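Apart from one protein chain that is not included, each protein chain of the complex appears where it belongs.
Moving on to chain A:
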Amino acid sequence: MAPRFAASAADAVSGIRDGATVLIGGFGNAGQPMELIDALMDCGATDLTVVNNNAGQADAGLALLIKERRVKKIICSFPRQSDSWHFDEAYRAGEIELELVPQGNLAERLRAAGAGIGGFFTPTGYGTLLAEGKETRVIDGKGYVLESPIHADFALVKALRADRTGNLVYRKTARNFGPIMAAAAKHAIVQVSEVVETGGIDPEAVVTPGIYVDTVVEIGGTNR
């Protein structure tokens, strides 16, 4: 089915309910779907489980969702930054649950969810605190940890351009988690700088095929 083209970011996120698991793309500010996060803030959904590489920066986007205590749990690799003060405060107050995941395991767990994989053995984290309580196996003399997929209700992703069938291209290192998050969520919501007609993206250059994309909203912005 072709994606829905939402009239606004608010319209795009209007289906997100309390208690949802939401994947949010971006690595630092690159690829962070800022307008969709702001719309999620305004729509009032709370008790969210959020998956992102970080736990919000400064006083914008995800950091504000955490500040307002709308996130009950965050799954991320790198929460602590010089400007992660809202997360730090919520965490120290015991008001947010943290599941810390090595970055490559985070990526692969998302990929596994989108690819229908029930679990996988990875060498990353073997013998560390982050593997405690997890099943391990030695394969050909090397230790591995069993990791599970991260499924989600929604993904909020930023891409550069979509066509009318939902095919996406990204821009430079802003691609990061976008493609795997779009595939891992039941419902992928994508903000783009530009929507072009079907055929306007070279099929050889499509990064995320439209099959993974459910809602698209054109935001404008950088279009270099």
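In this section, contacts are C-beta pairs under 8 Å (C-beta built on N, C-alpha and C of every residue); 3 or more make two chains touch, one makes a residue touch a chain; residues count from 1.
The definition used in the following text is that contacts and distances are computed from a predicted model.
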Among "3-oxoadipate CoA-transferase subunit B", "Branched-chain amino acid ABC transporter ATP-binding protein/permease", "ECF RNA polymerase sigma factor SigE" or "Phenylacetate-CoA oxygenase subunit PaaA", the omitted chain is listed in UniProt as "3-oxoadipate CoA-transferase subunit B"
Among A:Leu130, A:Val196 or A:Ile219, exactly one should touch the missing chain; which is it? A:Leu130
Give me the chain A residues in contact with the hidden chain, please. 27-31, 77-81, 87-88, 91-92, 100-108, 110-111, 122-130, 143, 170-180, 207, 222, 224
